[in-house]
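For reference, the structure is listed below as structure tokens.
Removed: one protein chain of the complex. Kept in place: all other protein chains.
Each chain gets a letter, A and B, in the order it is written, and its residues are counted from 1.
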Amino acid sequence: MSKTDIQIAICGSAGDGTIAAGDILRNAVAAAGYRVIGFDVYPPEIRGFGKCISRLRITTDQSYSLKRHSDVLLSLDDSQALPHAGEVRDMGALIFESQPIAPCLEGEHMSARVLPGQIPYGFPMRELSQQATGGGRSRNLVALGIIAGLLGLLPDPFRKIIARKFGKQGPEIVARSLAGFQAGFEDASRTFKLDDVVFAPIGPREPSGRVIMLSGNAAVARGCLDAELDTFFGYPITPATSIMERLATELPKRGRRLLQTEDEIAAIAATIGAGYAGARAATATSGPGLALMSEMLGLATITETPCVVFVSQRGGPSTGMPTKTEQSDLNAALYGSPGDGQRIVIAPTNVEGCYRCAGKAFEMAERYQTPVIVLLDLYLSNRYETVTLEESGHAFVLDANKPLPRLEPGETYRRYALTEDGVSPRAVPGDADHMHVITGLEHNELGRPDDSESMHAAMSRKRHDKLQAALCHPDFAVTRRFGASGRVKVGLLAWGSTFGECLEAVFMAQALDIPCAALKVVMLSPFPAQAVAAFMDDCDQVLVPEVNYEGQFAQLVQGVLARPVTRLSRVPGSPMPVEQILDEIRRLARG
Amino acid sequence: MTLHSDDPRDIGWVRENIPCQNACPAGTDIPAYIRAIAAGNHGQAYEINREANVLPGVLGRICSRPCESACRHGWAGNGDPVAICHLKRSAADLKDSRHRITERLYAPTGKRIAVVGAGPAGVAAAHDLSLLGHDVVILEREEKPGGMLRYGIPEFRLPRAMLEIELRNALRLGVQLRTGVTVGTTQGAIRVSTLLADHDAVLLATGCMAPVLLPLRGVPEGTDLARHCQDVEYGLPFLMDLHRGQNKRVGRRVAVVGAGFTALDCARVARRLGGREVTIHLRTSEEYIPVTSEELFETKREGIRIKGLRTPVALRTDGDGRLTGVAFVQNRLGGWRENGRRLATPIEGSEFIEPCDTLIIAIGQHTVNDFLDMRVELDRAGNVRVAENGMTSVHGLFAAGDYVRGASTAIEAIGHARRIADRIDAWLVGRQRRRTVRIEAVAAPPRLPAHDFIPKCHMPTIPLAERQQPTREVELGFTPELAAEEAKRCYLCDLRYQIDVDRCIYCRACIEVAPRNCIKLARDVEIRADGSLGALRETREWRRVAAIWIDNNECIRCGACFKVCPVACISITRNHFVTVDG
Partner (left out) sequence: MNADLAASPAPRHHVIIGNGVAGNQAAELLRDRDPESRVTILTHSRLLFYNRYRLPRIFQDVTSWPELLALPPEHYAARRIHVRRECRVSAVDPRNRLVKLAHNETIPYDTLLVATGGRGHLPEELAEYRPLFHHFGSYEAAMATRRALPDRGAVVMLGGDMIGLDLARTLLAIQCRVILVTHETTFWPHALTPEERAEALSTLETMGIEVIDGDARGGIVAVEQGAPGLPARRVRFHNGGDLYGDVVMPCFGLTPMVEFMVGTGIDIERGVLVNPQLRTSDPCIFAAGDVCQIWSEEERAYRFYYGYRNVRAMGAVAAVNMTGGQEAFATTRAESIGRDAQGRIDSSFWVYEA
């Protein structure tokens, strides 16, 4: 059966409802059974003068990056969309307004930019909106109707999503929105289809769980909730804010609480305090916030207190580029705290990974009694994908603490008992007979300050060695290989959202008969040296694409393994183009 | 809240922003009567019409509709103009049969006025003058009143019963109608000088009905071809004879020469009288025919062919003097004439023959002045010269309608005649009346956005098979439903939407919902010499915006801005002319 792979871009001005349209579209096609990956571009302004683009790629099997060329571009505002006309492939569709109200000079209308191989469709969207709803505000819904009608999508999933999305605003708004959608749908259904953008029907799938549309941040929030997060402390910062916003609505429903603190220092301090008290707590921030948290993270490390920090990276350094994506906080996450402060750092590569890493982070934090930093980036945080969740039961272990053994009579509880695996059974305040002190000073097994040479060496070893077990944490793959097995000409090492583009590039390279494979590295600290080395043994050349200037991950690999890699470090502020990676692979393959 | 204003800016606004009323030679308050029709008050609509045009049912059928060409709903991007004329007719058709017309009557003045000619101009003037209190007598040459309306327009376009009723209503308030009376210099005719002596004023409204003769090669100028060949007729006399009750016949192949209403009427009549192949020959092309596109369509639908770029140059007859064909010369389109028409330049050596057995010539009409028994100054066109108030060079002798301006349209004649009647009244008794603007506040937009998408309603017509009957009216008139639908389409341009600049908070919500490019960011506005507001100077830079302003020219009065404004700074007023004494 043929497969679907259609990418739709909707471009408009801020205030046109571009993003809302994209949201409805991706939910509707997901409800129809397709897999989706989507990413929106926003301007800083709310109305008037900025460009919004909502792009989504709709596939039969889940894909992990957007394509360079879209199959359909719909312009809600030509003045914003004109530069993107070239994005559509040959035989793809360009949809635009055929009756704009304002006069324009030559070349300022989308019909002037249509390339000979593309198919132009002009629709009177404003007029259809006026006619169906009495106003021009439903233009974006008319546009959705046109997309559905032209591409042969069933209207019912759209109608359901529209009713749900606008339900809170009252039945009149819902009726008006549905009328707008219907008007566009009917007009487009009557239009003779000249493009070849066609959806292959979705066959029945094996039931493997519930399929829902999530953004990276929404997935993180969901993972936290499914891991029975007790409390959240946060300070808003782009692009992590929506994690807190979502939890702010959901936690109270479960009888739990969230506090917005006065700054990131207070946020991490409260998180650690809650962890000390035995609760599952987390905070979320971005690069600049992580910098503020670095000292307190050191406290969590030395006191061996579980805490979870979600860091969604953005363009840096400093305030940097708040609305652009980057992967440049790796060094800060790994090495940011003063002293020997190793902690667990994990980085999902897709939205489903965000869910799993979020939930697993709490397990790891408790099990290894250490801070866990989950690294996302703006692209992943704001990206939408269809995610399959388990139907029922708990996805995560709700209590990963090492069991506290009964004290012998007369025995004093030793909070930092030196054990074989380095993890000391943890008591929390209130546990009878287990009173103890903790301190940021170097300490002995009882938690009392002790700066002797032997104790510091033992505790340092304890704190570092215990983390190695994380490499074998149950139900968690720290690395995973894709592509050709055995010996390959070019191997890619990548982490975070860049892995999606790498995977596409590997498939494209294989189609060009270049033996190629990719290893995704999810756990960055402790570093999976063995797995990475084994992979590198299989490769003639190793390429490390990442979105930061200094090649931070390449540096990590080279530092740990002392083996050379080829770097592809670029800072476009947006996901690395697949073609760029492919070109590098081809160059290396030529030798 | 109602205000009256004499401010030239308000008067200018009404004049410029209600294009239909401005285009109507009679100044009919079109939005007002369409509003009445939309509310189902057909009687009221009829009377509003009648204020400006005393024969609404007649004009509702045969008017040339200059209002529709100007209608804002027909402007580029707005769709089709409102079917104003058909609505006018529907007011007449659908008004309650018991509806009684009331009119304001002034006290008698004791002045006596004679009107010569009971055509549209004469009847309109007589009506007005009798209302103003004068003693009016109309002298009409034909057996019945109506002029061009009765004798020039076929019954399938204008039923006679309805014409009778409206003429009677126009003249009922004391106008003495004397038909079958000739005014002129021949034996038994009443002389104009006599009329002048017996009356305080005489108004000549004899129209423009003498046919322009067709010049042909080798035929002396001034020859009346109709006398020379029994198969040749002039258009208007042909129709007049027919409407006087004579039996007219045409052959199988009829050629009609001419491009105006009369030519088309003759062609359609010829079809009904048995002409199997009827062709209209134009000197220029279809683009320059002044008739409405609806009528052109019906003409073609009835099987009449239209051929352009030819001028007749000779007749071809057989041995018995019967017509066998017409020789034409091919034309090029030449320069431009004042009325927007083109000159036709004959191309030498391009003659060809169109076979036909009947020729009807309808290339225009001219006035005649030979009935005058005194010297009257004429203008260059040969029409009587009149002053601003309609008086000729002879004291007390006035003229109005086609007689003054040449062959025109009924509504022009009515408009002109009523203006002249007002001048005559002022001249006779010194009464002053003036036009002022009444401004009424409107609480909310009276129309729904959906109304702007109603497609133009088409006039139902009788099927082709039923058109053989020559007196059967072709257009059936709007049903009440169609009239109500079409009435909804009128934007009601007499509404003025205005932003109070002092209260506007520049949120631009109105611009976002505007269906046209009608709300603009203005940095300045032109102020004309008379103080009225002219063109807006727009800007795209936010910091140079002085005001957000509704461009009333582009505005289609949809009300979206009014509904969305968060501070309710947009006002709606209805602005229309009223005539008051003094």
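As a working rule, a residue touches a chain if its C-beta (ideal position, glycine included) is under 8 Å from a C-beta of that chain, and two chains touch if they have at least 3 such contacts.
Source: prediction; values computed, not measured.
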| item | value |
| --- | --- |
| Touch criterion as defined above, residue of A:Leu56, A:Val88 or A:Ile119 at the omitted chain | A:Ile119 |
| Which residue of A:Asp5, A:Glu108 or A:Glu442 touches the chain not shown here | A:Glu108 |
| Interface with the unshown chain - residue positions in chain A | 90, 97-106, 108-109, 111-112, 114-117, 119-122, 192, 194 |
| Residue ranges of chain B at the interface with the undisplayed chain | 76-77, 285-287, 297, 300-301, 303, 308-309, 330, 332-333, 336, 347-350, 352, 464-465 |
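Methods note: only the chains that are shown with their structure count from here on.
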| item | value |
| --- | --- |
| Centre-of-Cα separation between chain B and chain A, whole angstrom | 72 |
| In the complex with chain B, residue positions of chain A that touch it | 15, 48, 99, 101-103, 126-127, 130-131, 134-137 |
| Complex contact set, residues of chain B against chain A | 77, 448-450, 452-453, 508, 512-517, 560 |
